[in-house]
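All protein chains but one are shown at their positions in the complex.
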Amino acid sequence: MVVIAYLLLRMHNLFAVVMMSGIYSLLAAVLYVIMDAVDVAFTEAAVGAGISTVLMLGTLALTSRRDKERTGNKPIPILIVTITGLLLIYGTLDMPPYGDPTAPIHHHVGRYYIDNSGEQVGPPNIVTSVLASYRGYDTLGEVTVIFTAAIGVMALIGRSRKRKKKLKTN
Amino acid sequence: MLHALSLGGVLGLLWLLLSGIFEGWLLALGLGSIIVVVTFANRMDVIDREGHPIHISWRALLYWPWLAREIVKANWDVARVILSPKIPITPKVLRINATQVTELGHVFYANSITLTPGTVTLSLKNGALIVHSLTKFAEKGLLSGEMDRRVHAVEGADDNTVISNEHV
Amino acid sequence: MLTKTSILRVVSKLLIPPIMLFALYVQFHGDFGPGGGFQAGVIFASAFILYALIFGVDNARKVAPAWLTRLMLAAGLLLFAGVGVFTMFLGGDYLDYSMLSKDPHAGQHLGINIIEFGVGTTVAGAMITIFLIFDGRLRAEKKD
Amino acid sequence: MSPETTIQAALVIPLVGAVLIAFSGHWPNLRETITMITAGTLFALVASLYPLVMNGGRPSVVIGEMLPGLSIAFSVEPLGLLFAMIASFLWIINSLYSIGYMRENKEKNQTRFYVCFAIALASSIAIAFAANLLTLFAFYEALTLCTYPLVTHSGTDKAKKGGRVYLGILLFTSIGFLLTAIVWTWLIAGDLNFTSGGILEGKASDLVIGTLFALYIFGIGKAALMPVHRWLPAAMVAPTPVSALLHAVAVVKAGVFTVIKIVIYIFGYDFLSSIGTTNWLLYLSGFTILTASILAIRQDNLKRRLAYSTISQLSYVIMATAILAPLSIVGAGLHIAVHAFGKITLFFAAGSIYTAAHKTEVSQLDGIGRRMPWTMTAFTIGALSMIGVPPTAGFISKWYILHGAFDSGHMLAIVVIVISTLLNAGYFLPIIYAAFFKEEEKDNDNGNFGEASVAIVVALSITAAATVLLFFFPGLFIELAQKLI
Amino acid sequence: MNMFSSAAIAILVTMLLVLIRAFKGPTVYDRILAANSFGTLTMLLIAVNGFLSERPDFLDIALVYALINFIGTIAVSKFVHFKDLAPPLPNNDPGDI
Amino acid sequence: MIAAHLPILQVIIPLIVAPIALIMRDSRTVWVLTLSVTWVTFSISLTLLIEVLDSGNIIYRIGGWAAPWGIEYVLDKVGAFVLVIVSAIGSIVMTYARQSVEAEIPDDRIYLFYTMFLLCLTGLLGIVITGDVFNLFVFLEISSLSSYVMISLGRDRRALTAAYRYLIMGTIGATFYIIGVGLIYMMTGTLNIADLTVLIPSVSDSRTIHTAMAFLTVGVCLKLALFPLHLWLPNAYTYAPSVVTAFLAATATKVSVYILIRIVFTLFGDVNILEASGLQNILMTLAIIALFTASTIAIFQNNMKRLFAYSSVAQIGYIILGLSFASQIGIAAGIIHLFNHSIIKCTIFMGLGCITLRVGGVSVKDMCGLGYRMPWTMAAIVIGGLGLIGIPMTVGFVSKWYLVRAAFEQGMWPIAALIITSSLLTIVYVWRIVETAYLKPAPKNAPNIKEAPLSMLLSSWVLALASIYFGVNATTTLNIALEAADSLLNGGLK
Amino acid sequence: MMMGFYIVISQHNLIKKIVGLNVFQVSVFVFYISMGKVKGGTAPVFLDGFEIYSNPLPHVLILTAIVVGVATSALALALTVRIKDTYGTIEEDEIEALETEDQEKEKEGLP
Partner (left out) sequence: MELLIDVISWFLLIVGSAFLLVGAIGLLRLPDIFSRMHGAGIIDTMGTAMLFFGMFLQAGFTIVSIKLFLILLFLMFTSPTTTHALARAALDAGLKPLVDDDEPDAKKLALLKKRKKERKRL
């Protein structure tokens, strides 16, 4: 994945960039499946590899397909990124090991869902119970976000019904 | 209308296969779903002989095993070519006239060609196919016309009506 | 246009209804396995996108005119939020599905299904809207 | 009418007047009538408080609680009343004068002028009556802001520049130093109310008190102590009635008034005199008096010369306060009044000359006394008062200050006063001499002019007369000032 | 060694090879082809992984992958072909908002 | 029955009305709808504030699930106060909005604009009231997305790039926030703020938590445009439609500040993170740099909106400075300045909106002589400007007073001096405007313009008068701020 | 993860930035999911015979986050389209140059 990301950085054909980001997202989805997050993989597949790519292509069609080539790395971004990266690595030092069942994360709320959702909510898919019931309000927010995005796109580049009134900028 | 109904039937079957749960609630939902889908499909105008070729399904079932065998053979051939150190390929572009009557048949034929490794349909226009073949074996198999005949048979010899194509 | 080769056209005609059905299947089987409203909405929309790709944006717009997508957008969200308000009127807290039925279990089940449906509707509406707008944009630009 | 209502009315009336003036802008006569009526009413209201305050009454009003424990509150005490009375009285005369001046010079934006004037007066009254430092500070700033349009009245680049200097210095010092000092005081004392004997005694070390004192003194830029005096000459670009208001009535008086108030009611002069860290003020004010006087001599522009004179005269007040003797404080209070009348007369005269003869420089004034006898007589009276020659009011206040200095043994102050008196004479007498005894220059283009309009002459006559009258009947103010100690 | 894990390894190796093609290009079409194959492989991997983790009932995901792969590739082909996705016809403007 | 549900109704009402507005489409109807919604939310928030002040924190369980399992709404004094600010500004801006929106936004998009506005309001209110860190993120995104769109609806083409930049920066900020939340979640296993407050002290020594803190802070600071991260703000505010600028300037950054308050004083309240991690010094330094740099830049701006946008950056510096004192007075100063600055900036930007409506632009040249041509509007702007400087009797004075006091209390003399000095810079730029408006004559060929329409003037003046009223009589607001600060320092949501 | 972040802040092409943003976010998602994994656990869907399930909460969170991410991308892309329309380019430095021009024009109009 790192390789793909690096290539993304280096590529100048925007089209290829979009393709690669699609592949990147596919890989991420595989990771999700391996890490038992089936719902997430499902979504990532549909969204990351599918819709996002198609939308990006649509944008490419409307804009341009190549990115101007530039040489040289920019020091400030590299600095910022390095600092952030180091910080993250620093943060991981005290983390519980991967997959450790004794990590606190698995004992508090998560445990509760696994133990009680069947009885309290019902569906065998715990993710669904949490998503729709325990944290149903988050989901409402999520729907609102997507609603917002749709309206935003409508407001930004939607065509007007009336032809004579064209959206003029500047 | 008949097509819509049969589509509904097929979709119902599909639902049951997918779902595997036979509770009243879910069945009802399934019914609702099918109605929604059929409505949309109707709006999209995809329910016709082309979009829902129920009439050839039985014959198609017989065709599949043959195609599978062809595919295996072709695979073997191409795999050999790829793995041999010199890559002894003889790529060719061929033009073939399909004998099928309906466009559905053409498509069926073209897809079968592509499905067998070693041959790829590059273009299909009014029954004229342009095919790229990789090896001699594939070329021969294609030119023998065996597949063409079989697809034609699947299509149904008695069915001579050409579907008018409103989208062209 | 690619439709001229007819391969795509035929195959997509064949596949679109099952894809839509699959979307709805995902929609209603979110309880049992992976999936749910969001994924279903996206798949439904992708069936639509396929249609738009093959048959053109104008035909797609005819199938899903602006008013319909708008309605879908609004209806899904309203459905979701409305369930919450409804439970409130039934005496529970907001989004407390247990109120929907005498049996809390059944209530939860019903509630989840309804809101997932709301999610699906909105998401499908949103995705279709976004895609159609992106593609419809072309013409406006080319004309200028 | 209860005293409380009176206070409220005194605060509100100028504002109401301002609004009415704003709305009557299209009818100049109505507008000016309103101005005069407002001014008259205001004075009447303020004056009506006099008996009560003389009897020891301290009526007070709380308007709102700005910060917990800190209110916008007003309370009338002798010094405030003194200031308020001077301000409101001179507003009447100034209005009269303005009418003549503005009309004759056909100034633009007259409505704005009157509105701002009214607001400035409201702020002055509020400063005068402020019951605590916060209120005082609030209206102190308000006064700065509402006089800004007056300073930049003409709208020329020069006016704008002057306005910028004016605003810059005043806001800078007040926010930079005064506000800091106020917050600090509050932290030390937990209180900002003006209290007899001060609120700071025994609450902080001498050094802190000294620093705080310095912050106050430099924070009150309106007192024009050097080196924060520069705004005053810069503000001379304003029309003369404005200069009159600024230099005689509202702004500078508000400055020295604040100084006195802080010395008396925040620090307490007993407390201040008991610690040594504030003596520098004496020297600084002495220095200011002398320097400003010397600078005044070098100015050819009449108004600028008056401005430097003002700086020097204000430092009299500050020095008088810094002497910290009871008598000198009475003198300080008195000097506020005296200088107000004297200086306003001088400015009126300067404006009158400008209006009638369009002359602004001292060197152009040769022989003008014969053409404008009223004006120049008034000017002479004002000048004599500045110098401190009897029978003008200036003598009395100077005498009190000298007396106080003598009592407390501040010989330096006495020396300064004596020298400055000479300097004062040095920059005023030549003008008078030139006006009355020198020959008019022959090649004068705008040759034929006489006195300015009646309103102007009447106004300046009244103030000149008042200056003289104050010498004979100073009791009104002395009694008030004596209530301070 | 489980048979599925060996299959999974084979798939992973294949994915790697395909990726190399995707990076090398040289034409856009090569990349698309590679991406398409990659998608198929991903789908396979997910299916195999299902068996590997003894939860094969999540094949829906694989199905979605196949679907998305199909639509994605068609979209991409159309895009490179026409420089846009679905050229609308003129004189027919129902409006978006 | 309704009373018990007020916390959720507060957020849900605009959310539900948004899709309704989408269906309605008629711009006038939608405006009326939006207007009534904003006023309803305002009254709800007032009720809630009173209730919180009377009887302590309000807790509302969504979906009937108890706290760490489900999402809960928690309203303490700070939250209730910010809620009132946001909804009040919302309702006033909406009252003001109609003509301005009609003039600046294409007709067929107006209903979309109002829908966006409602969503933005939902998002902001949701952020304030929620008791769950992830739910906060969701609502943060709702408000951000809608504000990107609203900004990009501005007429100038630079609005687009401004919105784009904001979007990129905002998303990075949100992602940082999410990383931080993830790290915290990893160490504690919960997302509920109250629960976290309890759990964090036991793991606060770990490097993971420190990292989390860093990410959260940086992420939120991006959103609230603290000094080096403010780059998106000036252009975004400059080119957005007037209504949007007025609304966002008064609410969006404030809500982000609120998030910071929550993180620093509630999440990490028990471990006194400010001092423990050196964050205090960093924030303080940045805030002071912000004060000076932004004010200095503001002085040289020719576009009034941009000028005040930079001034916003500076003013945010004040707020952060107050918070970074971490004392009761300091936090109260921050909170009160949050309130005051909302009022001031909203007044000013609404005034500028009036000018845009009548004159067409807000550059220095457009402002010439406006003091006479649009006296009421200019007067409102000047009152706002005075508040910005911190002239006594305006709200600005109150907050500055408290800031200085807090600095003194901590014995930080130099900082007090810096605060005071920086307000002098404010004088410079505010005065430039006054001079232009009142002293420079209008250009000769300037068209005759009318004063702004009544509804717009009225709303600007309501706020202008509010800024005076709360300047003279600040006790109510101050007491709330003080109590809020107290509750933050002593337990927060517990 | 950092690579994506770097792309976002270093690249000049608007679309590449968006891609970078996606990459960045996806990495964060992966990080979340990795938290939820339990060794020997299985997907959080009840089935007889399984005792250990992965933590479902991160999954839920990431589902939401993905949606938010795609919504953001869609908006960003829409903005890009508009930018291309009005500026004729999607390179950041070129846009900046054009903006400076705008600024200059504005200044010229000043008295």
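What to note about this one:
Each chain gets a letter, A, B, C, D, E, F and G, in the order it is written, and its residues are counted from 1.
In this text, a contact is a pair of C-beta atoms (placed from the backbone, for glycine too) under 8 Å apart; a residue touches a chain by one contact, two chains touch by 3 or more.
Note that the structure is a prediction, hence the values are computed from the model and not measured.
Summary of contacts with the chain left out: across B:G8, B:G30 or B:P117, the touching residue is B:P117.
Checked against the full complex, the one of B:L5, B:A79 or B:A153 touching the unshown chain is B:A79. Here the missing chain is touched by one residue of C:L8, C:A60, C:L77 or C:V119, and it is C:L8. Not every partner is drawn; the one left out touches chain C at residues 2, 5, 7-8, 11, 14-15. The chain not shown here touches chain B at positions 14, 17-18, 20, 68, 71-72, 75, 78-79, 82-83, 87, 89-93, 95, 110-126, 128, 130, 132, 134.
Where chain E meets the missing chain, the touching residues are 3-4, 6-7, 10-11, 13-14, 17-18, 20-21, 27, 29-30, 32-34, 36-37, 40-41, 43-44, 47-48, 51, 56-57, 59-60, 62-63, 66-67, 69-70, 73-74, 77-78, 80-81.
The criterion applied here is as follows: only the chains that are shown with their structure count from here on.
Taking the mean of each chain's C-alpha atoms as its centre, the chain lying closest to the overall protein C-alpha centroid is F. The distance from the centre of chain C to the centre of chain D, each centre being the mean of the chain's C-alpha atoms, comes to 78 Å.
Taking the mean of the C-alpha atoms as each chain's centre, chain A and chain C sit 20 Å apart. Centroids of chain B and chain D (each the mean of its C-alpha atoms) stand 102 Å apart.
Annotation for chain E: residues touching 2 or more other chains are 53, 57-58, 60-61, 64, 68, 71, 75, 84-85, 93-97. In chain A, the residues that reach two or more other chains under the touch definition are 36, 38-39, 41-43, 46-47, 50-51, 54-55, 58-62, 88, 103, 105-106, 109-110, 113, 124-125, 127, 131, 133, 135-142, 144-162, 169-170. Touching chain C in their complex are the following residues of chain A: 38-39, 41-43, 46-47, 50-51, 54-55, 58-59, 61-62, 120-125, 127-129, 131-133, 136-137, 139-140, 142-144, 146-147, 149-151, 153-154, 157-159, 161. Those residues of chain C whose C-beta lies close enough to touch chain E in the complex are 1-2, 8, 15, 19, 22, 26, 29, 33-35, 39, 43, 46, 49-50, 52-58, 60-62, 65-66, 129, 132-136, 138-139, 143. Listing the residues of chain E that touch chain A in their complex gives 19, 22-23, 25, 28, 31-32, 35, 38-39, 42, 45-46, 49-50, 53, 58, 60-61, 64-65, 68-69, 71-72, 75-76, 79-80, 83-85, 93-97.
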